[in-house]
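Pasting a structure below so you can have a look.
What you see is the complex with one protein chain gone and the rest in place.
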Amino acid sequence: MKKTLRGSFGTAVAALGLAASIVVPAGAVTVKVDPILLKTTTITAAATVASSGATFDTPFFNAAFPVYSARNSKATVSAYGAGGSGAGQSAIMGNTVNFSASDVPMTATDISNASSSLSATKGSLSDYVQIPVALGGVAIAFRASAITGAKNYSKDGFVLDATTIAKIYTGAITYWNDPAICALNPKYSVTYKGKKSCSLPEKAIVVNARSDSSGTTYIFKDYMHAAAPTIFTSTPSKTTMVTSGNGFVGGSGNQGVAANLENTDYSIGYVEYSYVLLNKTLEAAKIKNASGKVVAISPASIAAAAATKSTVSSTDFSIVNATGNTAYPISGYSWAMVRKNQSGDSKASTYAEAELTVKLLDWLTHSAPAKSGYTFGQDIAAQQGYVALPAAAQTVARNGLLTITYNGSAILK
Amino acid sequence: MTVFDTQLPPDPMLERRRLVQEASAKKLRGRKIRSSVFMSSLSGALVVSVIPLGFIIAALISKGASVISGTFLTATPIQPNLLDQDNIGGIGNAITGSLLVDGVAALIAVPLGVLIGLYLSESDSRPSAILRAVAEIMTGLPSILFGVFSYIYIVTAMKGYSALAASIALSMLMTPVITKAAETALRDVPVTLKEAGLALGARQSKVTLKVILPYAFPGVFTGVLLALARAIGETAPLLFVIGASIIYDWNPSHPNTAMPLMIFNYAGSFYESQQAAAWGVALTLVTIVFALNMIARLVAARMRREQR
Partner (left out) sequence: MTVQTAMQSEGAGRNPARGFKPRAGSDRLYNLALRTVAVLFAAIVAAFVWSVLHQSLPAWGKYGFGFLFGTNWAPSEDVFGAAPLLLATLITTGVALLFAVPIGIGTALVLTFVLPRKISTPLRSIVELLAAVPSVVYGLWGLSIVVPWMSHTVQPWLASFTDSKGVFSGNQLGLGLATASIVLSIMVLPTIVAVSRDVLANVPNDQIEGALSLGATRGQVMTKVVLPAAKFGNLGAISLGTGRALGETVAVAMVIGQSPAMPGSLFSLGSTLASTIAGQYIDSQPMHLAALGACAVILMVLTAGVNFLARLLVRRTAGK
């Protein structure tokens, strides 16, 4: 794996991150920053917060929490406990954390299925506030030297759509030069004696998938089910797609899949966007979205997909298969869950702890306006390979946090 | 003399002896060749046995030594990002995490193991024979099963991951090892010592405390060190009970991390700097484990010398 960032997108991310991390003396700020945001790094008394949940957010939180702690001398932010979405949900239901993160928002079914040891504290779905906390995309990464080495690759890329992807992942398409794939990539052709034929390699596709429970798998399955429901019939879940019969190559974690892809020619798989950024040998396929436009994965295209649903909520959260000229169709949010009534059945034992919880979440879910000289959580997320939450999602997060109360009154003011 | 110069008929016994010697000489050559082939294949086996260790140690030193520094051993982990991929901070909290988890595990396992070893050494009843067999079988069980046990009872009850849950899983692993070592050491105490103590009028408990245990101490100590060396290197029982942490934390009820877990996570990491760090942690871990083994061996050797 090469260390240098790849492509113009990587440079853009780097530039944004670098610019955002320059701290300018407060008096020199010329751009207006939301007043509530400015107060997120001060709390009334010393407090500690704990959090746990999905591994998707680990790099983000591990990078962001120390930055926040450095700015807020009264705050102790315990290290994020990545143990999976399920563990995070159990933790918030059991009040052992102040907030937890999950790839998929909690549902009423999750609460009713919770283990009996949680029945005293779990409450009901309305006891919780769920806000988007991170945004990411899932790249369809592939390694096929014959394709990437072709003369027209840098111009045309390699295109797939929902139907072909779903067919690959259900075993209906098994060769790289399947007619359906060839139809999407007409530029890969040779003309012989007046007849045009597909020049894609006649090789079997080695299909890679995650072998462990994963939010990335959820978003991917969600996309296939939403965009090609007749082909990919199973409902989305985080469970591994690798079975004994389908011959998929399993990888543990995004890194495992990325490593397998690197080592096998003619293989395809799905990985978190940041893995394609970091990995020079992996190429991402361009996807033909529901509007018929061919889109490459990038922070801009993921943000465009997120923009199609400005009213995203914990009950209507899927942004896969987004329409639009530049929307990348395999994108998804990660969610934070926190108790609505912090003085009631929740982990917070003091007002300061509740205040810290809410302010930390507000700080995490916002980005600083350009040239303001500030860095907030989403700026750090961008450095880590996520896409900063679009303005609409940041508003949804803020609105959710405004409803959190302590002793009847809102904490965020 | 001339009488015996005449041609006597060949003595059948001598003839027979000559034939047998010829045959066995031929066979001897064959046997010797087969034997030397066998013996050289044995030496080959020995060489093959030792080579992998050489490779592993060479890899540990060449890849791990360059990563280790004062900062590496004392700082806490830093999350590398796309702009700064090389700064991974350090592994200090994994070292203290291991100390905490294994320390608490030893606190549980040593008294438990020694007491059970004591019980088994003094009893030959049917129940104790079963218990002895169970303890010995437990030393051979996959350690992940203890992690499952700790998850089902401790993690669920505490509603979260913790160092204590990991300690309990590890103590399940250590106790049978210590029991076995303790029982062997205690049974090795010469009967004459015990009888002398009893004959002098001391009570059983006093005899045990003042005579038997001190005598058996080196053997028990060796067992404890070996159990500890094994526990320090275990990853599987920690996987789903200890959670994760990037700060120094001495509270057993909080999630934590440990050296083997850090190696496991970093080995499959995204960033090359973390992959290199994995070797640094591995070298640290192996050094500690080897040191414990060496000390155990020295104690055992001294004990054998003293007892002769």
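Labels A and B are assigned to the chains in the order they are written; within every chain, residues are numbered from 1.
Methods note: a contact is a pair of C-beta atoms (placed from the backbone, for glycine too) under 8 Å apart; a residue touches a chain by one contact, two chains touch by 3 or more.
Here the structure is a predicted model, which is why all the values come from computation and not from measurement.
Asker: With the missing chain put back, one of B:76, B:184, B:253 or B:275 would touch it. Which one?
Answerer: B:275
Asker: Looking beyond the chains shown, say which of A:249, A:306 or A:388 touches the absent one.
Answerer: Selected residue, touching the omitted chain: A:249.
Asker: From the list B:158, B:202 or B:299, which touches the chain that is not on show?
Answerer: B:202
Asker: Name, in rising order, the residues on subunit B that touch the hidden chain in the full complex.
Answerer: Touching the missing chain: residues 31-32, 34-39, 41-46, 48-50, 52-53, 55-56, 59-60, 63, 112, 115-116, 118-120, 122, 124, 127-128, 131, 133-146, 148-149, 151-153, 172, 175, 191, 194-195, 198-206, 208, 229, 232-236, 239-240, 260, 263-264, 267-268, 275, 278-279, 282, 285-286, 289-290, 293, 297.
Asker: By the contact criterion defined above, which parts of subunit A meet the unshown chain? Give residue numbers in ascending order.
Answerer: For subunit A, the residues touching the absent chain are 83-87, 113, 206, 211-213, 234, 237-245, 247-252, 256, 260, 263-264.
Throughout what follows, only the chains that are shown with their structure count from here on.
Asker: How many angstrom lie between the CA centroids of subunit A and subunit B, rounded to a whole number?
Answerer: Here the centre of subunit B sits 43 Å away from the centre of subunit A.
Asker: Would you tell me which residues of subunit A are touching subunit B in their complex?
Answerer: Touching subunit B from subunit A are residues 1, 3, 5, 10, 13-14, 17-18, 52, 58-59, 62-63, 66, 78-83, 87, 90-91, 94-97, 115, 117-118, 252-256, 258-259, 274-275, 277-278, 380, 383-385.
Asker: Which residues, counting only subunit B, touch subunit A once they are in their complex?
Answerer: 77-79, 81-83, 85-86, 156-161, 240, 243-247, 254-255, 268-272
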